[in-house]
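If you scroll down you'll find the structure; I have some questions about it.
Left out: one protein chain. Kept in place: all the others.
Right, subunit A next:
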Amino acid sequence: MATSTTSPHLDSGRRRDPDRAPRRVGFSQTLGRWDVKVSPYLYISPFFILFALTGLFPLVYTAYVSVHDWNLIGGKGEFVGFENYLFVVQEPNFWKGLRNTFSIFLISTVPQLIIAIVLAALLDANLRARTFWRMGVLLPYVVAPVAVSLIFGKLFADKSGLINTVLGYIGIDPIGWHAQILPSHIAIATMVDFRWTGYNTLILLAAMQAIPKDLYEAAVLDGASRVRQFFSVTVPMLRPTIIFVVITSTIGGLQIFDEPRLFDQTGQGGPSRQWMTATMYIYELGWGNQKSFGRASAVAWILFLIIIVIAMINFAATRKISSETSATKKRKKVSR
């Protein structure tokens, strides 16, 4: 406290003290203060700069590209208003892309969640060689989707594929895994689930282990069987985590590209685009024969708006549910 000429400020603070007598401040001290003030922003700045450059700017600029006649090779052309949008919404392939994306997403997410919850419940027991089992379910996570798709593309081959052959042994006619719409979606959903089920199992397992044991003791006292405990204690307590898993799979799932792209050699999503997803359509418009960045951007922007709407619905649902179970939210770190 160098001076006492002025009455001390109420919310004193060494920080703002304009009336303080000028004091010679050493260079290192100035540097030190500057260090304290600027460093925190400096340290977080790489993320914000990079996000602005490679995340935010491209998304916003997509809208700009989408209202221009813009070619991969020729570059920017004239302003065309909503012409690109009008073009794509009149294309049957655009609607097929949306249909396939949502269909594959639903077919993959629902069974994946159910299997993951069951597996997590099994892993939650006091197992021998616990780490072995946990690592075992996670193994497919390190396999690239490209590799997964090539393997499963062969497993699901329409003729002479392993799965159709096995089905033949038990008297089921070969299924057109590539030829038909729904079977192809099931095959692609299988690839997604192969890679992600173990990962989500471990997230759910961690959430399960965070459930207070006294809830189970109370359930036991009330005479609940193990199955009843699972449905009346475990599943409700997992709800925030389940929602979290669903949200993350929505963001990834609606942009799915790798698995359907490599499901056959042409990479076009089938002869009549049975399994062509929205992202594949974006690629086809921009880098395929048309080379139209304008149209590709129009589709990207529409898909972006759809994902935002879904995210908002998710968010609203999450808020509602988490306020209902606010006393028990354990691991939902996203909303914190």
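Convention: a contact is a pair of C-beta atoms (placed from the backbone, for glycine too) under 8 Å apart; a residue touches a chain by one contact, two chains touch by 3 or more; residues count from 1.
One rule holds for everything that comes next: contacts and distances are computed from a predicted model.
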**Report entry** Identity of the absent chain, which is to be given by its UniProt protein name, from "Carbohydrate ABC transporter permease", "Nitrite/sulfite reductase", "succinate dehydrogenase" or "Indolepyruvate ferredoxin oxidoreductase subunit alpha"
**Finding:** "Carbohydrate ABC transporter permease"
Requested in this report: Sort through A:Ile104, A:Leu202, A:Ile243 or A:Met276 and give me the one touching the missing partner chain.
Outcome: A:Leu202
**Report entry** Sole contact to the chain not displayed, among A:Val89, A:Val143 or A:Ala316
**Finding:** A:Val143
Report task. Just the residue numbers, please: which parts of subunit A touch the chain that's not shown? Result -> 32, 35-37, 39-41, 43-44, 46-48, 50-51, 53-59, 61-62, 64-65, 119, 122-128, 131, 133-148, 150-152, 154-155, 160-162, 164-166, 194, 196, 198-199, 202-203, 205-206, 213, 216, 220-226, 229, 244, 247-249, 251-252, 254-255, 257-258, 261-262, 265, 267, 279, 282-283, 286-287, 293, 296-297, 300-301, 303-304, 307, 311, 331, 333-334
